[in-house]
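The other protein chains are all here in position, but one chain of the complex has been omitted.
Moving on to subunit A:
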Amino acid sequence: MAVTGLLFIGFLLVHMYGNLMILLGPEAFDEYAEHIRTVGEPMIPEKGVLWVLRIGLLASLVLHVWSAVTLWGRAGKARTTRYVMKRPGYGNFYAKAMRWGGLAILLFVIFHLLHLTTHTITFGEPEPTPAGRVLESFSQWWGVLIYVVAMVAVGMHLLHGIWGACMTLGLNTSLKRAEQIRFVSILVSTIIVVGFLIPPFAILLGLVK
């Protein structure tokens, strides 16, 4: 779970870098989108690298969800009689949201693929270029809102996920290390959330045309 989670963080950072290309203009964004498909040509066929990454991500997703469901099931079996009273305000809200929040993110990823990868869902007239589709989607406030909600969910998931991954990998071995891990998890989560939200807001405010 920790290893696949860290792979997803690597993916998110690359994805975020690609998104930020739109700040350089629609042409730069389209060129980047095209490059992902043609990288390694002619040694590697078109979309070859893309498909290797897609299959890798899908396999990671299956392993990640399988681990989560296993843990969830074990937790249920470990306490079949529940407490009458729970500790008021127990746990960090973002840590408690890992399971349902994770499922919500999974639903968002499916929506996101239908929206900007397969174009099954459009936020207006079908646009021919990747940059055109992005600009159209985020020039509407509700389009931005959907992605803001999703990114807040991702940020919460990362906040506890990075901490948990470091715990599982055996990196938290002193109180000082715990503080450092907390710092890194807040830093990386913030970078990812802010980095992903810059393009939608830039488009909504008319800074990218």
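Here, contacts are C-beta pairs under 8 Å (C-beta built on N, C-alpha and C of every residue); 3 or more make two chains touch, one makes a residue touch a chain; residues count from 1.
Here is the rule we use: contacts and distances are computed from a predicted model.
> Leaving aside the chains you can see, what is the UniProt protein name of the one that's missing? Options: "NAD(P)/FAD-dependent oxidoreductase", "ABC transporter permease subunit", "succinate dehydrogenase" or "Glycolate oxidase".
Per the UniProt record, that chain is "succinate dehydrogenase".
> Tell me which residue among A:169, A:194 or A:207 touches the hidden chain in the full complex.
A:169
> Would you indicate which residue among A:35, A:54, A:119 or A:177 is in contact with the undisplayed chain?
Per the contact definition at the top, the residue touching the missing chain is A:177.
> Considering the complete complex, identify which of A:14, A:39, A:75 or A:114 is in touch with the unshown chain.
A:75
> Which positions on subunit A touch the chain that was left off?
Spelled out for subunit A, the touching residues are 70-71, 74-75, 77-88, 90-92, 95-96, 98, 160, 163-164, 166-175, 177-178.
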